[in-house]
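Missing here: one protein chain of the complex. Every other protein chain is in place.
For subunit A:
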Amino acid sequence: MRWLTQLKMRFLMLTKRQHAAEQLEDEFSFHLEQQIAENIASGMSETKARQAALRTFGNPTLLREQTRETWNWNMLESLLRDLRYSVRTLRRTPGFAAMSILVMALGIGANVALFTVVRGVLLKPLPFADSDRLIVITEGGDEVSPDHPVAGGIFEAWKQQSHSFSGLALTGGAEFNFSAGDTTGTQLAESLHGANISANLLPVLGVQPAFGRGFTPADDRREAQGTAILSWQLWMRRFGGNRAILNQTVHLNSQPYTVIGIMPAWFSYPDPTTQLWTPLYHDKPTALMISRDQHEFRAVGRLLPGVSESTARAEISLIVNRIRSQHADDPYISLKANTRPLLEDMVGDIRRPLYVLLAATGCVLLIACLNVANLLVARAAARKKELAIRTALGGSRLRRIRERIVESLLLSTAGGAFGLAFAALALKWLVQARSEMTRVESIHIDATVAAFTIAVVAFCALLSGLISAFSSGDRNILASLQSASRSTSPGQSRVTLRRVLLSLEVGLTVVLLIGAGLLLESYARLRSANLGCITDNVLTMRIMVPRMQGSQPAQLVNFYEQLLDRVRALPGVKAAGFTDVIPGQGYWEDANFSIPEHPALPAGVGLFAINRWVDPGYFNAIGIPILKGRGLDPSRKLDRVDEVVISKLFADKYFPGEDPIGRHLRVTDGTAVYLFRVVGIAGDIRYSLGEDPAPIQYFSLLAGVKNNGSLIVRSSSNVEQLALPIQRIIQSLDRNLPVSDILTMDQLLGRSTVDQSFNATLLVGFAALSLILAAVGLFGVLSYIVAQRTSEIGVRIALGAQREQVLRLVLADGLRPALVGLALGLIAAAGTTRLIQSMLYGTRPLDLTVFTAVSALLLAVAAGACLVPAWRASRLDPVQALRSE
């Protein structure tokens, strides 16, 4: 029953504390009254009796304190007292409080935001059942092509012969011309990014549609009726979330498809922009699906329990190898298989940049803590006398440390609250700005993030509180009472501590600045990389022509010719062309070829190069020079297309020391073989901004095999104004033809470098923030030192010191920690920038320009921050200064 009594006491002490205090007073006075009464009874006078009673009783104030210490919740009570005290102190210096809270809010906010991103994107398991058993499989060849997509025939062999997987599924990207209603309907047609998936993909991932059903093997055949599954977002956007769409027909590339299911809102696979899914084996020709050397797909497999990834990789590699040796005449069959965990496959590219950014925010936080610690130390110094008096009166050292930590806890908690709000805003912006980022949908502020925030707040409170507490915990604190009222020298150790803090701050800032500088330089190089074609005043727009029934190649060619004729006739258009892939847009596809004029290659060796389908006017439109020979012949169409233009690198690599004009390329497309005559050599271009130019073969669009690509229009000025008239032309040719990605060349390239620009911008932001913090720190410390030395400087000036000398003296005093920090930072940066080497383009991690520029910037800012206090010191009026004490 004792626990019950204790519980009752606990409750009483919590709720009736005030009452208990009153009772204690009563108890004491009763005791004294009794004693006085007894003393009077034994013959003392009333005054004497009172004095004697107090003597036997002891010091009531001390006893009251000691008694209260035995009460429950005493810790809490004294903590509350400290808290109240801290709030009062902070309220008395609102500028200091606001500054510290702002600094903390920025530091904590940036960390929480980045941590939320890292957790959502990199750390959270994928939302699939047992997602750690899911692996992505690709094929691999020799060092020329160590990793490439999977061929349908190889996948078939894996499926039949492998014993490592409980399921193997195949996916391929697809672009759809989507329209709901009938083909002649008024519904808006749009171009959508989707995916072809094998029927078992959803079961392999362990996912079910939110409504309706998934694909069955019966749907996943060439001869089956078309079926489609919509993403939640597409369903909401186009059909307002109406379930009546199930079992209705929509048109994809003018073919009817029945909507059989809607995926849950969180599901997006293979990438965040996928909006609908169709069965792979229904959509793709059977010949492609059994081909062993047309590498077009990605495989995903679920490992059986107990089977490791390496075992599975060895097994399927062996299968590829066996097929390769069975078909030794086909050099385009791969040598092995590559595997990686699904999560790794999805986020592998953004892992390093995200961790680099997280590390940067960590530095910012550290700088913020050091700055707040610095401010606290400065204040402790200003309150030196007060603290000394309290120590003299018996205030314990532990108590002072606790008080300081409570104070910094208060600051960092307020900072954390604002920081969390700031992080929420930043994340909201990020999710919108980077909607194409992998797993962006899994970025949320949740309980873990809240726990992280609390941990960060506690860390900041402890760090800045302890630093300042230990600086004021000098054992000789009483010395300040003894030292004369004239503050001649500020406690030397305290100033040393602040200088060390400043050097650390500056050092971290230098590391951040150099990292940011390198990324910025790299981004600038990337954007200024010569693409090999004209990028000014070039407008592009993507068009997808649905495959018509019947004589489609002729119709396609007719469409392209009409389109280009009418666009070229528009006023303001200097040139127009059409290509399936724009320079800088990516690798996209390559084609195998051989050169009949050359001796046969040894078995197992095959040649391949990037291929592009372009209209004859394309070279002129985008400004790729024809270096030799001529361009493609516009009069050769359809079956009569037998010409190819090759790039300079292609000529150098495959026709070394000979004239390629008039030679031939034999191109195999699955089963068919075509012969093309080389008619010209074009200038090299970069297929991607970050990559070196590669050999390219250009075929004529007029063959009528490509039904999608981009229109390229060049003008002398304001090319964007042409977008609407061109769209009107396209509408008049075919009202159901969706146009997408209407972008100038500059915008297109900006989009392809959005990652680099994003990383560089954020890092520059963090570096700028820490530069400001470091400058504020320098300014604060130097101002403080000058204030402390006012009378000393006054004496110097009175004794005849030149004002320039004083200026130099104070400047040197302030710049010393900046120089030490700069040296530290440069050394640290030289060690750490190697970590971001893989994020750099055309920039070495030890780039001299960046290191020099950062040093100069830092010195300039440091000098600027020190100049004001130094100037003030040199302008001191000695009479005033000496009188001010």
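Criterion: contacts are C-beta pairs under 8 Å (C-beta built on N, C-alpha and C of every residue); 3 or more make two chains touch, one makes a residue touch a chain; residues count from 1.
Simple rule for what comes next: contacts and distances are computed from a predicted model.
Peer 1: Quick one: find the hidden chain's UniProt protein name among "ABC transporter ATP-binding protein", "Cytochrome bd ubiquinol oxidase subunit I", "PadR family transcriptional regulator" or "Uroporphyrin-III C/tetrapyrrole (Corrin/Porphyrin) methyltransferase".
Peer 2: So the chain that does not appear here would be "PadR family transcriptional regulator", according to UniProt.
Peer 1: Pick from A:T5, A:Q18, A:S310 or A:S838: which residue touches the chain that isn't shown?
Peer 2: Considering the complete complex, A:T5 is the one touching the chain left out.
Peer 1: Considering the complete complex, identify which of A:T15, A:T56, A:Q225 or A:S396 is in touch with the unshown chain.
Peer 2: A:T56
Peer 1: Among A:T15, A:S45 or A:Q66, which residue is in touch with the absent chain?
Peer 2: Among A:T15, A:S45 or A:Q66, only A:Q66 touches the chain that is not shown.
Peer 1: Taking the full complex into account, what residues of subunit A touch the chain not shown?
Peer 2: On the side of subunit A, residues 1-3, 5-6, 9, 13, 23-24, 26-28, 30-31, 33-35, 37, 56-60, 63, 66-67, 69-72 touch the unshown chain.
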